[in-house]
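What you see is the complex with one protein chain gone and the rest in place.
Here is subunit A:
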Amino acid sequence: MDMEILQDYLPEARELLEKAQDDTLRLESDPNNDEVLASVFRAFHTLKGGAGFLEADHLVSWTHHLEDLLDKLRSHTLVINGSMIDAILRGLDVIDDMLQQLACGENPGPGPEELGQLIQELAAGKRAEGVSVNGPIESDATPSPPPSESMLLVSQRPTVAGEAGLFLERTESASSSETAADEITDAEFEATLDALYGNKAPGVTNASDSEHLNSDEISPEEFEQVLDQMYGKQAPGYEQPALTTPVSAKSTESEQAAAEIAPPTQSVSTTTSPSPEVTNASKVTPPARSAAAAQEAAETTLRVDAARLDAVMNQVGELVLLRNRLSSAIGSLGEENEDMLRIAREVDITVNDIQSTVMRLRMQPCKRLFQQLPRVVRDASRQLGKEVTLEIVGEDVEIDKAVVDALSGPMTHLLRNSLDHGVESPADRQAAGKARSAKIRVAAIHLGDKVRIEVSDDGRGIDSQFVTRKAVDKGVITAEQAARLSEQEAVELIFRPGFSTNDQVTDISGRGVGMDVVKETVRKLRGRLDIETKPGLGTSISMEFPLTMAVLPVLYLRLRREIYALPVSSIESLLDIQENRIHRMSGRSVYRVDGTEVIPMVDLGRLLHDRPLRLGSEPIEGILTERGLIMVSEVLGNEDSVVKPIDFLAEQNWYQGATISGKGNVVLILDAGALANHVIDHGGDSTIINISCKGAA
């Protein structure tokens, strides 16, 4: 296997696969869209071509069968139906597995025989009993007479090179009325191909047949030549989309117009039964891109190995640390030196610019993250017998590649969880006075230096009492801890490891892992997780992530003689601790921030030094975070830092990592969430603030 070709092939193949899946799902609601059909066909064709070069015979064979099916759909020899969509989607999954095997350096094994057989039978028009999933799709898979535009003339004659060649000519119906005897349909063309090549058609290399290969076998190059001769510039996979399919000018214009007026919202209906509502779902039209624009994009786009970008990002991180040290060194100079100050300022600005530019290199649109979701919703809703409309907003919002990569699994968990637990069955929804079809909304919103990703549904919401009861039953928390929980804390129990409201494990949920994965992933990405629920109305889970993972703005603080850092993103504000605002509640020390907000106090002295801070006898300042008020000796200042992982600590600790301060010292970065959770879990022990000589408030 040529590793260089493989390295080029894999990313392109994955993109093609993602696009093919996206397009296949679009075919469900828009089965007559020739452009989408052609796009899927091109994807399989290109996948097959690349696999041929890699000698991945089973992948070639698999994509060939799918290509065959798509070719007949594209030429309207067959009409698409639900069974075909299912088969194509499952076929895509098999290709995905094969690509993973390729990525591991293995030659992919054969795909599932049963599915392969099904795809071949569908392509041959032998399975007419397919179940239609959508109203507009006809369940009749009987080959229909090809349209007059698709009439082809085939002839076998020597090529320029003197070898035997197969020539195909497309003729207009008006001018070909007299050639009835010479004309063949696509089906006849296929039959001719079979007669010519038998089971050794280009790309088909069944293991059982391989020993019978003879001089009739053609190489991938020859296969491409045949295709070129057959289609000329209209060859499948050819880069000019306008020329690939016989789409009439009128329909193309109308689709372009639709693309122009379409709002930036994609709505994908995944109802499992034929329903007129499906047709109400807004039509998704692929962006109309001219060949020139595509060519221009190809010329100005460079595919770079992610590892190289990571290396650049790490180097920028080191540059940021050096910048901090330079600023600190100049700041500590005894007398002011204008030149040095100016140089420091210019270095500061330049490093910021470099950091910002490199950060943008790693940014990817959320579309990459969201494109798998329609499939997830479709499959899960079918499995659960629920009707769901998925709305996706903000696909263009960009976020760090690390976040996009890491969130793929959690997004699936969130959607499956929402479908399984949040969304009611159609009958229940009707009984509750809601529409039969539930709505799940996935949105990406740009907020300053953060991106918020929301997954919300209009389902039944979360019953905090039920959740608490289940958590106690499953031993996630004790009854005593349960008694101390606020309503919000009770709802957040769903993120605890091992928690599930299902008593039985199913394909969708029940293991108590999914939501824990969501929480852990958000924590690792230095994000923030929020949940909001209204019984009977729905649940919204939002995750906020920093735009970039490379640089972390931190606030330095002092606890007695030691310096720590806290991510700025977790800080609400800095407070002067007032004794009269400290209260005791359910065995915890709490602080009254204002008239409405009362939050737990986190005594950092007790947690980290095992010696509580004493208000009145030593300086104490408060850092208000979303989960609690952290008590420290002094707040020092902020800085942009670079996080260095600390792998040698126990799995559960209070640190996000370490950084190097401007003065060159290693400083531990505290995890505000972990600190607050510890206080919530361990109640009063760790949160009693000692008030010197005055007694507890």
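Here is the rule we use: a contact is a pair of C-beta atoms (placed from the backbone, for glycine too) under 8 Å apart; a residue touches a chain by one contact, two chains touch by 3 or more; residues count from 1.
Definition applied: contacts and distances are computed from a predicted model.
Selecting from "sn-glycerol-3-phosphate transport system permease protein UgpA", "Chemotaxis protein", "NADH-quinone oxidoreductase subunit H" or "XdhC family protein", the unshown chain of this assembly corresponds to "Chemotaxis protein" (UniProt protein name). Residue A:Leu574 is the one among A:Ile5, A:Leu361, A:Leu574 or A:Val666 that touches the chain not shown. When you scan A:Pro11, A:Gly109, A:Gly587 or A:Gly637 for touch with the missing chain, the hit is A:Gly637. Hidden from this view is one chain, which touches subunit A at 448-450, 547, 553, 555, 568-569, 571, 573-574, 576, 621, 635, 637-638.
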